[in-house]
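As you look at this complex, bear in mind that one protein chain is not there, while each of the others sits in place.
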Amino acid sequence: MKRAPLMVVAAGAMALVLSLLVLPARAVERVRVVVSERGFDPPVVEVTEGELVEITFVYGDSHLPQDNPHVIFIEGLGLESPQISRARPEVAVRVTAEHSGRLLFKCTAYCTGHDRLQAGYLRVRPAAATGAVPAATTRLQLLAAPPDVPGAKAALRAQLSSDDGQPVEGVLVRFEQQATLVKTGWAPIGGARTDGRGVALMEYAPFGDAERVPVRALFEGTVRYQAAQAEVVLELPALVSWWAPPEEVRVPIVGTWLLWAIVAAVWLTFAYALYQVFTLPEPQSAVPGSLHRRRV
Amino acid sequence: MSEPHRLEAQLLGVMARPPRWYLFVVILLAGTVAWGFYAWTVQYRIGLGVTGLHNRVPWGLYIVNFVFLIGISHAGTLISAILRITGAEWRRPITRMAEVITVVALMTGALMIIVDMGRPDRVLYLVRYGFGYLSSPIMWDVLSVSTYLIGSLIYLYIPLIPDLAVLRDRLDPSAPGWQRWLYRTLAMGWQGTLRQRRRLERALTVMALVIIPIAVSVHTVVSFVFSMTLRVGWHSSIFGPYFVVGAIFSGIAGIIAAMAVFRRIYRLEAWITEEHFRKLGWLLLALNLIYLYFTFSEYLTMGYQPDDAEAALLRLLFTGPYGKLFWPMVVGGLVAPALLAVIPSVPALRSLSTVPFLRPAPVALTAAGLLGSVLIVRTQPQAATLLSWLATWETLRWPLLGLGVLLALSLVPILQARRVASLVIASVLVNVGMWLKRYLVVVPSLAVAQTPIEAIAYRPTWVEYSITAGTFAGFALLYLVFSRLFPIISLWEVREAEDSAIREPADVGTRPYVTPAGGRA
Partner (left out) sequence: MTKDGHQATSAERARPSPSAISRRTFVKALIGTGAATAFPAVGKLAESWAAVGERGSGQGRVSRQWSMVIDLRKCEGCTTINKPPQCIEACKKVHYLPQGQQWIRVVTERDERGTFFRPIPCMQCENAPCVQVCPVGATYHDASGVVLVDHNRCIGCRLCMAACPYDARVFNWVQPPTPPEAALVTYSPQFPVPHRKGTVSKCMLCAHRTANGELPACAAGCPMKAIYLGDLTTDVATNGDEVVKLSTFLSENHAYRYRGELRTRPRVYYIPGHGEAFGRRLGT
């Protein structure tokens, strides 16, 4: 009787080991790029479309007397790496390039050798023969948190995983909100890339005049994974306008009464002058003016 | 006979028996006014589309006339008020003429605005709604011009009272009853007593003091209509003083012209002497130089670091379609009058008229120059190429300048001999030049494109010319009619000076400015 549990355990262990061997390993391409004031080494990195790739940027300026930090920005993917410096000589970025082509990456920090760090390229090879492995189905789950006070931002959380529960990392998830002006349509909000847990986060200021707006997340799909989308309804608090009347020049108002005072003073002067001539005194009986004396 | 009595007789005679040509001129002027009025009815019926105005140049001849006439109206203030306050005795014979110019100019100027409105039937909206919109420069105009008009009318009327009394007492019995009634009512029972004269002086001093700042404000707010916009060439902080100086400048020229006209037609040489022309000539020169200074400052500022729009405007003015107005305006309206005012008084140049040998020299040289250039161009076989070489501005300007100098020198003897004529020509040139200057302020800044659109030229039509002619004819007509109804020289002021001169002959301050002979002092 003692042999039965032992055999179950052994069978379970063998099954586990076999499953690990048989199931396709999650292949993560790894590349290293040394970033120094002399440039990128290598300047061109080859990756495969649709595959998750981990790019490690290595700090190569230890020979310089001063610290020379770099920040690498991958233009085509809109991704910025953390800063690499003497204190943190290696940073890793995990991305999936959705389309084949050439993506530029460059240093955006104000560093020595900046001009030589503007032309690094990710050459994205098209995926290997299609149909070899069919694209896995995916599930996209979207949660939306409305802003807590009017004028604050709403938070969106999209989680992308394949149907077997594995998170999909490094892919772009786009977010859209429905809005109405003359017609109703989906207005793009922006996009975020999924992290190691397949989560893409987005914070944005809601817009539109409706009290409850549908929000959706879209994953366009890669060679490996099928497209997915999710929709949820966001409850919005009171509308706070994005636009405010412009600042006005505040000048203390002294002009009103001053202008009218001046105008009144002038017209009163006119009245005074006219009064002088309209009420000319009658001449006294016996004293003629010199003009009379001179009259012939 | 004593002086004032002769003046009285002269003027009353003219008023009772006008010169022979008077009726003819009145009919001519009235006819022009009627024609202008007819043109306006056409415009009222069809709309402002009968003018040459369009959406890119919405202001044209009417606004130019308005600014010009308001400018001329500063004549009265300068002569009457400023000279009265500064105690310049020589002003006395010409104050009335100046004051009438002011009143008539303001009335015709205001009329020009009504002519320019798209909806003249709504002119009273300016009063009904305007006071709630005092941010508008047009409302500033309304306030200022109406105040100035009322003030000028009062300032014309008050010194008229003693003369009205004279007319009331001395009018020919054969004169129509309404005229007698008019003088009697308006004379306010003036008898010339001491108390009455004190009252008059007080009223006049107060009015003279208050009307000077009003006059300054008037043309300033007229300039603000332009300078408060964002148009290139208009949006300049100098516009207020610039326009005021320009107004006084054209006002002096206006009074010189009016003086010359009335002096001739009513034979007032004994009272409006060469001394008056000389003094006004110096004033004209002074204002001319100040105006040149402002003009220079304005164009230098625009041209030193021009942006695209300023450069386009300056190109339009200097070398473009408006060049043929700009350069005559500068040379004829700003430079020549200064020369004409100065040349007669320069002693050094007198030798040109007195030394027999020097006199014909400039004339001969000018004639030789002109004749020679014509001969060269005509007879040389390479006349065509020579002409094209000569015709470039670079080669032509220096010979032209030289010829101009020679021409000026040739004219010196004439100008020195006929000082009054010289000044009158200067004043006519100034008036024409200032009208052109107002045109060049209003129209080119509108014609310069603010957005990249096709430029359309502004060409005035017969309606605009007719209404302009009618307005100026109306100006002259009103003036002429006034001179028939009221004495054009202030009788009592002349008499007052005469009185004080006779009572205190030793007092230098009241040195008589006119001798019994009527010649130069």
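Annotations
Order of writing sets the chain letters: A and B. Residues in each chain are counted from 1.
Heads up, the rule we're going with is that contacts are C-beta pairs under 8 Å (C-beta built on N, C-alpha and C of every residue); 3 or more make two chains touch, one makes a residue touch a chain.
Since the structure is predicted, the reported quantities are computational estimates derived from the model, not experimental observations.
Checked against the hidden chain, the listed residues B:Ile27, B:Val123, B:Val346 or B:Ala457 yield one contact partner: B:Val123. Of the options A:Ser62, A:Gln166, A:Thr180 or A:Thr279, the residue whose C-beta touches the omitted chain is A:Thr180. Among B:Met139, B:Ala312 or B:Ala426, the one in contact with the hidden chain is B:Met139. On the side of chain B, the interface with the absent chain consists of residues 46-51, 53-56, 58-59, 116-119, 122-123, 125-126, 128-140, 142, 225-226, 228-231, 446, 449-453, using the contact rule stated above.
Of the residues in chain A, those that touch the hidden partner chain are 177-190, 205, 207-211, 236, 238-260.
Simple rule for what comes next: only the chains that are shown with their structure count from here on.
Remark: chain A and chain B have CA centroids separated by 67 Å (rounded to whole angstrom). Those residues of chain A lying in contact with chain B across their complex are 259, 263, 266-267, 269-270, 272-274, 276-278, 280-284, 287-292, 294, 296. The residues of chain B lying in touch with chain A in their complex are 2, 4-5, 134, 143, 147, 150-151, 154, 157-158, 161-162, 188-197, 199-200, 202-204, 206-207, 210, 214, 492, 495, 499.
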